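What you see is the complex with one protein chain gone and the rest in place.
Let's look at subunit A:
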Amino acid sequence: MAAESPLAGFRTLLYKEVLRFWKVSFQTVAAPVLNALLFLLIFSHVLDRHVTVYGEVAYTSFLVPGLVMMSVLQNAFANSSSSLIQSKITGNIIFVLLPPLSYREFYAAYVIASILRGLMVGAGVLAVSAAFVVVPMAHPLWVLGFAVLGGAILGSLGVIAGIWAEKFDQLAAFQNFLIMPLTMLSGVFYSIHSLPRFWQDVSHFNPFFFMIDGFRYGFFGQSDTSPWLSLGVVGLCFVLLAALTLAMLARGYKLRS
């Protein structure tokens, strides 16, 4: 009889989820890196000579962490959501539902795989950007911490969206009408201090702003708001979303009728 291991089920699901995106890495890793670099090329060409941030930080340097984090967040969401909706629509989700995996293992495997894809794409964007732009890294642990937490939040949102959506159209709506606006209006491309007072206040209701701002603090040691406040908001968002996702999975919402 082959060896049995208590956590092997979770590890296998995690391995499968990583292998799934790695097998199509041109689409899931290389393409998002290229997209981010196109943003960098265009914005730096147009704005670099006209805008500085935090006193003397060049706009292109300021932009890079924003693009890295945007890539982390969008790809973390894409990973869990697309995997789940594809599995649901093709029916092969039953291969994950029939084995003795707990809903916690299910959640952890999908979210960790999302974080890994997000980090992989983010690292790719950073590595290629660093070839053209000087990007300091004042506090690497803050960078890593915000990247992991942001990936976990978006990975959880991806699990929610993948389970909730019954067709690709609904998933696209979730992505285009919720994730994309919150990301774009979070300060990826600008410091909120360049906004009118009203929009600065509105930005504080966007949790993505705290993810980007805290992440950027790790690079420059400066940010629009306190990094501890950002960490608190992002940590709280993760706890709330994890609790919601786990509750959905425990109930078997749209998975076990």
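Following the convention adopted for this analysis, contacts are C-beta pairs under 8 Å (C-beta built on N, C-alpha and C of every residue); 3 or more make two chains touch, one makes a residue touch a chain; residues count from 1.
The working rule: contacts and distances are computed from a predicted model.
Asks: Out of "Carboxypeptidase regulatory-like domain-containing protein", "ABC transporter", "histidine kinase" or "Sulfide dehydrogenase", flag the one the UniProt entry gives for the chain missing from this complex.
Replies: "ABC transporter"
Asks: Please identify which residue in A:Arg11, A:His45 or A:His193 touches the non-displayed chain.
Replies: Reading the full complex, the residue touching the unseen chain is A:Arg11.
Asks: If I consider the whole complex, including the chain that's not displayed, which of A:Pro99, A:Pro181 or A:Gly232 touches that chain?
Replies: Missing-chain contact among the listed residues: A:Pro99.
Asks: Given the full complex, what residues of subunit A touch the hidden partner chain?
Replies: Residues 1-6, 8-9, 11-13, 15-16, 19-20, 23-24, 87, 90-92, 94-102, 252, 256-257 of subunit A touch the chain absent from view.
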